[in-house]
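Removed: one protein chain of the complex. Kept in place: all other protein chains.
Chain IDs A, B and C follow the sequence of writing; residue 1 opens each chain.
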């Protein structure tokens, strides 16, 4: 399939490579051209402008946030360049408002639009094992399914309205932050009872909470290994902010999200935004005047 | 091994049966004698009083809460009846204060004391597949290890001070309630975006949150099946209360536990204490004026 | 003094009238012309467009929110019409971001800018007894002081940066909502102990809490008189939202503001946004399954 790919960051680079390996004709664009060198070496073509990447049957974008999507796709005219009948697959985690705006724009122009944010860290992306959360017209999703199959282990579908996939992604990231905060408070509690965090986190991650989230973040917390970050605390804060913003408009009280907001701000105020989200444990221990984080 | 067993409720009945099947000589006592009939049929002996169950090399108690432990073990003189050198294995979820009190009493009398609360529902107990959280003197635990092996798939050890195992159990139950609340808020949020709870909960329970807690409670929430309860909301509230009480004494702020407290009270105020803890989803949906719980 | 006045709502109408009565030459503009009839009858001149009201030595605007300020003052070109040396006095409660934007625009054009939000309900405005929270260059404030003296009992000054007065106003409205929520939870608590809300609220409003906020809102809560609203719950929610937005950018955890947010959303979800902010008491009683709000 003839596909453009915009955004070759930690996630996008591995994803685009998997498309090339699967035999698709991939035209890539990245803000810094050095980012695309490796892809070109693998067999991708380099687009001189983002718009040049938008001439195929499909366009995949994997940009970091609302601002980047707006700057590259809307302001730089990529959206207008897509030909009627093409399908745009937007895999970024963006706000519901921007998701709705993009869906409306594409609908007006006869371009297919699939929102397909993903679950998985960069190593999972590179291995083609992402879980893809997709929403959009069934026909559109089916047309790009070969692409999604090259990127992920499974495509989970959430109906016709693209923004629903973004809502699902935000809800999943909210739950992830909740899981981290619950471990953080639990070990602050246990620290006061002289129970080592390691023993507890090892036990739960192998029994009732034997899931990737608890295994991964539990290890980071047990080892107090907050840097380099896998998922930055500041980005977790951004996603919690998007959840609260959408919840506000729909009148949904979310007290756990409010606690997350306050504790993430507590960390940000100390310049810990570039640590891993697991550093919520530092906040809990600091408030209890416990441990290394005293 | 010659072992007494006090407390044949939903959990204890299956556990005592496993001891009998493993070849131990088990003397059982239960508040209602009908509760012990099945065990006697399996080959256990019936004690006329709780104290009679306390004459062997080990005593296991599986009572429902602080009040029952106090009434049966302390006020009825069971504790005083244990012979020096015997080991008492207390598998109930009790407060840290009572745990410390029992440890001190046993120490004074030369009786071994192992706190060994468990993770797992009644069906898991019956299958001998519990996860056992044990703390106490290493020698004491080793002496009763054959009994624990008949009851669980694994014994997780948390050091010499018995109350630490109780702290671990409370922390685990706190995390469980957090997991339920995070699902509750997530589906209230998604409901406002017209994403069905079922689709979302199915996805997370098979990806990043693929753990028993999310699979089990996720299904109850998706099916709005809050009765009969597996783990009663009122009991969840009791455990959160024990966590807050111990956190209070140790000066540990736990904002997630505070939210759980308020939301459980919201449910209790409506007479929902006998529903499953999964009914926290009703609270979240009700506050957002959503769904069946409107 | 030759002064324009834009925005003759419940607050602005009485304020503009006080300027006329104090002998100033007032040119008024309002979205609906009927709104300005009474002022013209008092001796004010009617501007055909907002820009026409901007030709004097001073311009006072009293619009309801960010959107109205943006639509009337910025998009309709009022700001550009002000002559260098004139002073714009913006008395609305707006976001800190918009406050900073306006300050920068005026500074660039050599126009004085004073942010002067007020405390007081419409009857207080009509009586010329407002408390005015002013910030801006000292010289600018001094030039318009005769106008402010006609509008309020006192001008409180908060330095040179106009947006600081807006921050003060938001902080004051946050505290007001906190006072209401604290009464709401207190009477839910007392209701469960069979203490009547009236007796309690009367006592505190005449002892330690003998201040206008507690007397006024206490009476509304005691009498369950939530309509017609003096200060709409939805507007209280808007101000709490502006506080959280600014706190977010400055990394300030505000857990009371988070609780207010959730409880206001609980009310909004039930269509109670047009009730008085005092209806937070309905939320507290409803959650406790108490009182009329059961």
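We take it that contacts are C-beta pairs under 8 Å (C-beta built on N, C-alpha and C of every residue); 3 or more make two chains touch, one makes a residue touch a chain.
Computed from a predicted model, the values in this text were never measured in an experiment.
A.B. asks: Out of C:44, C:89, C:119 or C:222, which touches the unshown chain?
C.D. replies: Considering the complete complex, C:119 is the one touching the chain left out.
A.B. asks: From the list C:176, C:264 or C:279, which touches the chain that is not on show?
C.D. replies: The missing chain is touched by C:176.
A.B. asks: Among C:5, C:29, C:113 or C:200, exactly one should touch the missing chain; which is it?
C.D. replies: In the full complex, the listed residue that touches the missing chain is C:200.
A.B. asks: For subunit C, which positions touch the chain that isn't shown here?
C.D. replies: Within subunit C, the residues touching the omitted chain are 96, 119, 131, 133, 156, 158-159, 161, 163-164, 167-168, 170-172, 174-176, 178-179, 181-183, 185-190, 192-195, 199-200, 203-204, 207-214, 243, 246-247, 250-257, 259, 262-263, 284, 287-290.
A.B. asks: Name every residue on subunit B in touch with the hidden partner chain.
C.D. replies: Where subunit B meets the chain not shown: residues 241, 247-248, 251-255, 258-259, 261-263, 265-266, 268-269.
A.B. asks: Name, in rising order, the residues on subunit A that touch the hidden chain in the full complex.
C.D. replies: Missing-chain contacts on subunit A: residues 255, 262, 265-266, 269-270, 287-290.
Following the convention adopted for this analysis, only the chains that are shown with their structure count from here on.
A.B. asks: Of the other chains, whose C-alpha centre is the longest way from the centre of subunit B?
C.D. replies: C
A.B. asks: Per-chain C-alpha centres versus the global one: which chain is nearest?
C.D. replies: Taking the mean of all protein C-alpha atoms as reference, the closest chain is A.
A.B. asks: What whole-Å value do you get for the distance between subunit B and subunit C if each is reduced to the mean of its CA atoms?
C.D. replies: Here subunit B and subunit C have centroids separated by 53 Å.
A.B. asks: Between subunit A and subunit C, what is the gap in Å from one C-alpha centre to the other?
C.D. replies: 40
A.B. asks: Roughly how many whole angstrom separate the Cα centroids of subunit A and subunit B?
C.D. replies: 37
A.B. asks: By residue number and range, which residues of subunit A touch two or more other chains?
C.D. replies: As it turns out, subunit A has residues touching two or more other chains at 247, 251-255, 259, 262-263.
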